[in-house]
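Apart from one protein chain that is not included, each protein chain of the complex appears where it belongs.
Our next item is subunit A:
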Amino acid sequence: MNRIVVVGASAAGLAAAETLRREGFAGSLTLIGEEIDPPYDRPPLSKQILASTWDAERLALRTLDQLTALRLDLRLGARATGLDRQERTVRLSDGTDVPYDGLIVATGVRPCRLPGPGAHVLRTVKDALALRRTLRPGTRLAIVGAGFLGAECAAVARGLGCEVVLLEPAPVPLAHAVGERIGQVLSQAHRDHGVDLRTGVTVTGVTGAGVSIEDGEPVAADEVLVAIGSRPNTEWLESSGLTLDDGVVCDEYSAAAPEIYAAGDVARWHNPLFGVPMRIEHRTNAAEQGMAAARNLLNPAARKPFAPVPYFWSDQYDLKFHAYGYLRGHDVAEVVEGSLADRRFLAAYRKDDRVVGALAVGMPPKAIRPWRQAIALSTAWKDLR
């Protein structure tokens, strides 16, 4: 294998490129990224960047020296528009074709939008700086969607003195992800901090003066942030013959085809640890899967299944969430240490007869580690409770 092309120059693509070099790949390595900025980190966008406690320079994932050391053919500001698997080339927006022997797809996701003008979304550094400019004391901000992203932004905007109305279609925010009781703890945290949280509200569009509501009065706002989830960037693969189904469908090795792997937010792969296909939008998974994809592409004879315990964190007000495992679709969530009332707790999640997840707020790492271990070992619930 002489030529490897990585499409998507963010967390997953960078991890893949670095791993290829660390594993001794000496051939030509092309990293293609639509954004003009060198690889940067997204989680701080809704935290330190929005709060203005960091400058955008701090987002850089690597220094220029570190990037140079990778000996990349780095194509920033270039969008892949097509993939020809017969010719083994990636077509770019400027019409050039980049040939490959091995390909890693790491094109991530982009935010879903609502009809109507002028709303913000938050995915890129540009988005974050544009939103930040509008958040001043007294600005009335409507946030559509009370998932982790909407919730983090609500917390930061309150800290900046904005009036915040947070609109969520479900009766309890994040109930499907973390369970109803913990979702209620989150709701209470918002209300304690003066957020006008309205649940059971479906937003139908953005009006220029706020948002319109299904069967209800419109909500007035100076600025609107739409945080209702995202969609994988796979349009450029549509005529490639690869299987696409809310992401690039991969096997347990993260392979979409023998010479094509996918990693990060765009990849839907079969996680053998849980026995289900999953697509995960977590920062750590992007790096881990990028590394795994690179290794498997380089060493086809010694491929290893990618079977991680997913992990993410989220900062809201003074609460720091750490979540391990696959919480979605759990049967039971049970507080096993601490208490919800103190907002210092560890909850364990059960599906069928096994531990599939754990979520901790304000707990020491040593309390969390055994639960992570239990998830990694597919421990039976009855052996822990």
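In this text, a contact is a pair of C-beta atoms (placed from the backbone, for glycine too) under 8 Å apart; a residue touches a chain by one contact, two chains touch by 3 or more; residues count from 1.
As a convention for this text, contacts and distances are computed from a predicted model.
The chain not displayed here is annotated in its UniProt record as "Ferredoxin", chosen from "Heterodisulfide reductase-related iron-sulfur binding cluster", "Ferredoxin", "Tryptophan halogenase" or "Putative zinc-finger domain-containing protein". Here one chain is not drawn; of A:G24, A:G95, A:P258 or A:P365, the residue touching it is A:P365. Note that of A:M291, A:L327 or A:L346, the residue touching the chain absent from this view is A:M291. Remark: the omitted chain is touched by one listed residue; of A:R62, A:H176 or A:R328 this is A:R62.
Looking at A:R75, A:R88, A:H190 or A:R283, the residue that reaches the missing chain in the full complex is A:R283.
Although one chain is hidden here, its contacts on subunit A can still be listed: residues 11, 15, 18-19, 22, 41, 43, 58, 60-63, 283-284, 287-288, 291, 311, 313, 320, 322, 364-366, 368-369.
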